[in-house]
Every structure is written in C-alpha cells, then in structure tokens.
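First the structure, which I've put down as structure tokens, then a few questions once you've had a look.
With one protein chain held back, the other chains of the complex are shown just where they sit.
In this document, chain identifiers A, B and C correspond to the written order of the chains, with residue numbering beginning at 1 in each.
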Amino acid sequence: MMADVAILGASGYTGAELVRLIATHPGMRVAALAADRRAGAAMAKVFPHLAHLDLPTLCRIEDIDFSKIDMAFCALPHATTQEVVSVLPRDLKIVDLSADFRLNDPAAYAQWYGRPHGALELQAEAVYGLTEFYREALRSARLIAGTGCNAASGMFPVLPLLAERLIDPDEIVMTLGAGVSGAGRAAKEAMLHAEVSEGFSAYSVSGHRHMAEFSQEFSKVAGRPVEVSFMPHLAPMNRGILTTIHVRGDAPALHAALAARYADEPFVHVTPFGTAPHTRHVRGSNFAHVGVVADRRPGRSYLFCALDNLVKGSSGQAVQNANLALGLPETEGLMAAPLFP
Amino acid sequence: MMADVAILGASGYTGAELVRLIATHPGMRVAALAADRRAGAAMAKVFPHLAHLDLPTLCRIEDIDFSKIDMAFCALPHATTQEVVSVLPRDLKIVDLSADFRLNDPAAYAQWYGRPHGALELQAEAVYGLTEFYREALRSARLIAGTGCNAASGMFPVLPLLAERLIDPDEIVMTLGAGVSGAGRAAKEAMLHAEVSEGFSAYSVSGHRHMAEFSQEFSKVAGRPVEVSFMPHLAPMNRGILTTIHVRGDAPALHAALAARYADEPFVHVTPFGTAPHTRHVRGSNFAHVGVVADRRPGRSYLFCALDNLVKGSSGQAVQNANLALGLPETEGLMAAPLFP
Amino acid sequence: MMADVAILGASGYTGAELVRLIATHPGMRVAALAADRRAGAAMAKVFPHLAHLDLPTLCRIEDIDFSKIDMAFCALPHATTQEVVSVLPRDLKIVDLSADFRLNDPAAYAQWYGRPHGALELQAEAVYGLTEFYREALRSARLIAGTGCNAASGMFPVLPLLAERLIDPDEIVMTLGAGVSGAGRAAKEAMLHAEVSEGFSAYSVSGHRHMAEFSQEFSKVAGRPVEVSFMPHLAPMNRGILTTIHVRGDAPALHAALAARYADEPFVHVTPFGTAPHTRHVRGSNFAHVGVVADRRPGRSYLFCALDNLVKGSSGQAVQNANLALGLPETEGLMAAPLFP
Partner (left out) sequence: MMADVAILGASGYTGAELVRLIATHPGMRVAALAADRRAGAAMAKVFPHLAHLDLPTLCRIEDIDFSKIDMAFCALPHATTQEVVSVLPRDLKIVDLSADFRLNDPAAYAQWYGRPHGALELQAEAVYGLTEFYREALRSARLIAGTGCNAASGMFPVLPLLAERLIDPDEIVMTLGAGVSGAGRAAKEAMLHAEVSEGFSAYSVSGHRHMAEFSQEFSKVAGRPVEVSFMPHLAPMNRGILTTIHVRGDAPALHAALAARYADEPFVHVTPFGTAPHTRHVRGSNFAHVGVVADRRPGRSYLFCALDNLVKGSSGQAVQNANLALGLPETEGLMAAPLFP
C-alpha cells in the first residue's frame, strides 16, 4: 500500500518538514500540496532544498480532490485550522499540527486562545497526539491533534512520574531553551537573525499557551488538578528544545521509573543516570532524549528532555501518528539518525 | 593621576577584555602585560583586535617591576592564582578575577575546589567584589576577589529580596543560559564551534562551583543558612548570561523593592514590571538588567538578570572595583553603551 | 562646545548605532530623535540596550526645531531621504547615511536606483564621505554623503593602488562576506534567523548597487573608466564585512604602498604582509584592517579589507565626518577598541 497524502499549509517550516520526511517514506506519497498565498508556485521555488523531488505544484485547498487522499496533514495557523477542517470530508483522516484540537475543555481553549472554539464537535472527536501515551486510540483515530512542541518535551519526563506518584504535583518548576523554527516562517522583527543570534531571552513571560496542555494532561494522569510553573526561553539556534524541570522526588527512583517506562519505546531514549541530554544529539531526528540528575538538595531532582521541535515536536510526531492511523509500521520513515554536528 | 596597571594572564579572554576597557580609560594605563606561555610575543599577535594600541610586549610575571605598578589585575587560572599572589608585594593593590579568594570559609573552598586553600592569610584579607554590596569595603581594600560571573547574575535580583525577607529562602530555583566565553580560551573539544552552535545543553549538572558563592552571600544576608537549586546551561553565543529564578514572593512587591534598591546604581537597571531582560541588550557593556514577572500561580514569581559575563561578570566589574580602590570615579571608563545587534 | 545633534531615522540599526557612539562622545549631545512610525515611543522601548541613557522621546521629523540643531544625521531609507533633505533648512549641516547623494552622475543614479534623482541641486553640493580620501572637502562640507558599507570595504585597499598605477584596472575581481545588519531591521523572510544561520549564500547576484560607487571612485582616481567584477555573500553573523579582491600586481609592492598610504591614518590598519584580516578583529569599532597576500600565481595578489558595516561602514564613519564638519578632533568618540570575542 502506498498512501496518498495531502499537506495543507506546505509553505511553512512544518509543511516542508513533512515533505522532507515523506520524501523517503516507503508507505506514503505526496499527492497534493496546498498553500493559499503561494498557490501556483513550484515547491522548489518556495523551498529550494526540496528541488530534487518530483512534487505537485502548490495549489489552493479547494483545488484538492480529497476523494483521492488517504490522509491530510494540516500545517495551518491556529484558528484558521478549525475553519478549514470543518469543511473537509468527515471521513477524511486528518493529522493536525496546529493547536486547534488539543484542548478538550472549551473553556480552557477560550481562555488561552482568546476566542470561543468554532468546531466543538470536531474537538470532541480529536485524539491527543502524544503517541507514546495514546497509541491505541491513535490507531483508530480519524482526527489527530498534534501536541505543542514544548508540551511534548515537558510531558515525556513528567507524565510517567506523575502517574506513579513519584513526584510532588504542586512543585514542578519547568524551564526550557528552544530554537527559532517553532515561531514559523512569518517575517517578524523579533525573529530576525540580528535580533536572535548571540543572545538568550525569555518569551511569552506572562504565560505560554502550552501550559494549557500541561494542565490538561498532567491533571488527567495525576487524578487531580495540576498546575506547573513554566518559563520558556529563546536560544539562538534553529531547531531543538531542551526542557529542564525541577521536581521533588528521589533522583535514582525517578531515573529507574523512566528507564523502565521507555525501555521498549523506539523513539524515547533515557540517558545514563546523572547525565543531561543535548538538543544537538537529536537534531533533525524523531528521537527524544530524557535524563535525570540529582539536585544537591536531598529530595529534589532535575528532569530533562531534548527533542527537535520540527520532528518529534511536530512533523515527525505527525508522521508517527499517521503511520498508526494508516496501519503502517509506527517507525516507518522515521529512523534517520540525528544530524551532528 | 594616571594609574599604571599590570595585567597578569593577558592571553585569555578576561585579560584581553581588561585591555579593551582600559584602552579608553582616562585614569589607567597598561604598564605591563604578563602571559607566561606567550612571553615575548606582541599582544597584537595574540589578540589582533588590539593591534591599534601601543601596548607592552607580553612578559613573564617575574619580569615585572611591581614598584612601578599601582594596581595589578590577576586574570589567571584558579589555584595558580593563590601561588602567584602569595609572592607579590604585600602592599600591591590587586583585583583578582579568579575564584581563589571568593570563599571566606576554608572548608567550603576545599569542598568545592577539591584541595586545601594555599594562602589562607590572603583569603582573610580579601574583599568580595560585588561592588553594589561591598562598595565601602572595596574603597579601602588591598586584595579584591572578583565574583563568579554566574554568581553576580544570580545575586543582583536575589540579595535585596532576601535582605528584606520578601522571598522564601528555601524555595529558590535558579537556572541560567550562558555564552561560551566564560569557559575561557583553552582549546577544548566541548567548546568547539561544531559542538556548541545550533544546540542548547546543561553543564556542570552535578553542581556548579558558583553555588558556593550563593550559599555564602545568601546566608550572610538572610542571617541563616540558605541553599539554592541551580542549573546552568550553555547557549550557542559568545557573551552573556541570563539567569531565571523561580521564587516564592509577591511579584509587584519584589519589583518595587528591586526598583528602589537599584534606583541610584549606575550599572544596574530594573526593567518595567512584567518584562524580562535580554542578554543582547547588555552585550559588551558593564550594565546588568534585572526584571520581575509574576508566575501564573499566585505567590510565585520569576526574577531575571542579564549581564555580559566578560564585563559586568568579570573584567568590567574588576575595573569598577579598581576605580574604587584607586580613588577614581566609580564609573570611569565603563559607560560605553551595549553593542546591539 | 557641545554640538546638539538630531538623528532622523532613529528606529533602525544605523540610527541606534549613532546613539550608541554619541552616548559617550564628549562633543555631541543627542537633542532630537525622529522615527515617524514610532513617534511618541521611548527609545528604550524600541532599543532596550539604550535604556540607561537619558534620551529624547521619538518624534516626527516635522516636530524638530532645527534652529537648535547643529548637525542632523539622516539614517532614512533610500529615496525618501532626498525628499526629507529637500525640505530641511539649507544651512543645516547634514551627514546622510543613505545612498541618495553618493552618485555624482544623475544617469548612474537613475540606472542603479530605477528612478530619476529628485534633488539634483543637493546632489551637486554633496561631498562623498570616504573620510580618508575626502578629508579636506569634508571639513567645509554642508551635506555629506556616507559611503556604502561594502563600497568602503572595497575602496580602502584598491584606491591607493589604482592611484599609484600598481594594479591592472581591468582585472579586479572582488567578493565579500557580510553580516545581516546591513540589511536593516525591516522584517523580511530572507533575514530570519532560521533562513540565515548555518548557511552561506551570494546575494544581489545580478549586480549590487555599491558597484556604482566603485565605478565612480575607481574611475576618478584611475583617470579612465574602471569596472570591477563584484559578488557579495551573506555570512551568518550580525556585523562585519570581509572583502577579498583578486588583482594583477606584485604583492610586496602592493603591501608596501598600502602600508605607506595608511601609516598615519588613525582608523586604517595594515596587517603584516602575508596575513588576512578577520571581521571579528574590528567588531563594534571604527577600525578597518587591510591586508595583502601573494597569489601562488606570479603577478597576482589578494587584497583584503575587514570592517564593521555599522561602524566604519556607516554610523562610525558618519560621526568621523561629523567631527570634521563640526571642527572637532576627527577621532573624538571613536577610539573604543573592538569587541572580541
């Protein structure tokens, strides 16, 4: 079987990353590429690094014959996504990379995104795309809501420990350093090379939207409301997130629990006890590296997770979920090793 | 008056930075430059960016006639510094940039630096170089111990709040992102461009030595033992430290206290409430920017401090302290604005 | 005397760089800052790295009382500059950083800038701002046309050699690597960190406008028409230009001529024969480093020039010229050493 896929929003970084991953995927084929503002352009013009591929010309979404599409990836901006998905065929399999279907609670959506949700029936149907925790539901999902990239990075180390009651849910202090590609390709002064390189700074300091995902997923697994402190930082690099989490819990026990939890996971690797992962060791790949280090103060520990925001944090995760939903082997097309240096 | 200064350890980054700052300082003149391994070389050969200056040739420390020197800056490696200072004239004014004289407690020194201190009588004499908190003692100091660069960055926001009992001393969780120049100019694989750029990672994960300075200074001002959790990170940039500190305390009150404390300080600037400083806004300058942001969880706050590790974190701080010790205006030679972008 | 200066176009990089340089200039004071789109904003909001300075609020150009201004710096976009300058008082001293008054020949202007010049009488009055070659004219100039940053970098090594007939005017092949700040602060996709970092590419491949300046100045000094081949490249850095020029000529003779020509120049430094300068050795300073290396093929040589595009290439050059026009010492406010690393 060779699945025909459509990528909606192909002129952004996550759209291009989907093309990159699918280019050598033995079970998927790019059948349509939509990007409204660039409709009519060759993909090689928008992304010259894909010039060697034989790709369809960029088109408008309405120009796609979805009856011939086995899977649609939506790499569209937040808010417009729900409008687009609302008019797609109701039996079309969809992996959405936006934030539109991540939050089950309409009130939480409205609070964090500043507007009421416009497609609540679709929201009810969506399965949260953190593969390692929703694998079975994803196999039969029609609409898959990809996680926030920062959210994924925070959840891999924390979720198993909350589930096993090994850390104090009220004392999770999370910080991270992330690369610029998470902000997308839109031209913004704050994302210029001259504004980003050779510097380090916090962003979204009054509250990053991925906190809503933490609240939702952490509370679910802890069986009680969980709020975390979370402060993201922008590092002068293109790809990668390293999340550093200060928790109350016994470091060796935490490491043992994580090592056991992820022993059979193909993409989540736990580094040796006392070591912290680097973003550069997962660059360009679908792997996430998780580490545990003891704080010098007894009873406290540091958890870490490094992943590539464009791969395991979005497009790679999307392909992994699409593999499940299409009945393909989960790791198909995703085993390329990280690019270092 | 024009003070003649010697710089011991002139072939490293902090040594070169001293030369840079003193080059346009109206009250100091570089009279001697020592760098044992490079003795005999022209400074322009070791640091071509200083080629326009008329500088003495690099020499050995023992070749300097200290009777003609008004102030010596020691920019030497840890441990060897105490040996060198031990044999310098006892009436020579010294600003030391190493870690050798920062810790008052010999046991703490031995614990963190892995060897007994070799010059305890000099240690007893040394004044800690955090100018804004030891200004009067520094005016009459003979031996000044420059602070750790990370330590300075953590102390500016925390010290006033501990002193005023506005934050919980047991719940300080500090993280930072720092540039590579703090690691010096020694050739190490881990500091290669290919190993550092396009990535973000934690370092000294089992306990960074600047924690000893936090314990010492925080305990002193709090009047009780204070230990903090501290996790430093390496960001792919050359200069700058941004420290992010999660504390228990009321954000508006913390901001008001810091704004009041630093209102008259020439080099410490408090950014508007709810904003976080950027390292790029202090690059190359002696300024430190301090900010306060409320956590979304009530009763918790984030403190920030950005400074340039080679200036306010070491060589600029050293010149500021030397100004005091030499009876010069404190800001002399240090008012150059940051270099952005 | 303390000259009151106005900066028109203060929200761009060259405008901010003028403020940075003038902040510690003993003979100039920032009396007005204009930036139409940001009028009413505090400069500290637009450029937080200048927050420690007591600066006037950004205003509109028409709000400035030019009778109180001794010197206006125009850091405005090309084309709009000529409109603005046309309505300024005719006795106001002006240093313009745009391209509007660089080309003496109206036909050349129209050819390269795609429109007829709108203020030919001003053009006739303008003095080209390459200080080291127009110093006497600049002392009495009313309107000074700052050079292109790339143009300055190419002219320092070439002009003296053409003047002395030491190189073949028909065989000048020039290439360069430049940082992104030369493209300004406007938000453009091509200048995003994710598009620029970790890569190297040519730009303006069909002909860069600074070629018109080369033609004009090189022809003037050679006494015959001179055209060069010129290909600029974008390097992933914020500041700096390194120009590499392949010429026909005897390397030792070329080096000797350049060393002699620049021996008394305060800002142009010739590196030892056989060495090439680095942009990092002039970063943030008004210095230019010039070098000469022999090609392995006899009778051919490489010339190099490194400078900081925002300083010696624009704002520093502007201050140097303003010093001359105001009767101040030429080096005033410009002797700060480069920032390395």
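Operating definition for what follows: a residue touches a chain if its C-beta (ideal position, glycine included) is under 8 Å from a C-beta of that chain, and two chains touch if they have at least 3 such contacts.
Everything numeric in this text was worked out from a predicted model, so none of it was measured.
*Asks:* Which is it among A:29, A:49 or A:188 that touches the chain not included here?
*Replies:* Residue touching the absent chain, from the options given: A:49.
*Asks:* Of the residues in chain B, which ones touch the absent chain?
*Replies:* 13, 180-181, 185-189, 191-198, 236-238
*Asks:* Please output the residues of chain A touching the missing chain, sorted low to high.
*Replies:* Within chain A, the residues touching the omitted chain are 13, 16, 19-20, 23-24, 47-53, 181, 197-198, 238-239, 269, 271, 277-278, 280-285, 287, 289, 335-341.
*Asks:* Would you write out the residues of chain C that touch the absent chain, in ascending order?
*Replies:* Against the missing chain, chain C presents residues 173, 175, 177, 179, 194-195, 197-202, 205-207, 211, 227, 229, 231, 233, 235-240, 242, 244, 246, 274-280, 283, 293-297, 300, 302, 304, 306, 341.
Just so we're on the same page, only the chains that are shown with their structure count from here on.
*Asks:* From chain C, which chain is the farthest off, judged by mean CA positions?
*Replies:* Here the answer is chain A, farthest from chain C.
*Asks:* State the superposition rotation angle between the two copies chain A and chain C, fitting on C-alpha atoms only and giving a multiple of 5 degrees from 0 to 180.
*Replies:* 180
*Asks:* Could you say which chain's mean Cα position falls nearest to the mean Cα position of the entire protein shown?
*Replies:* Smallest centre-to-centre distance to the global C-alpha mean: chain B.
*Asks:* Hey, how far is the Cα centre of chain B from the one of chain C, in Å?
*Replies:* Result: the chain centres lie 35 Å from each other.
*Asks:* Can you check how far apart chain A and chain B are, centre to centre, with Cα atoms defining each centre and the answer in Å?
*Replies:* 39
*Asks:* Can you list the residues of chain A that touch 2 or more other chains?
*Replies:* 194-195, 197-198, 236-238
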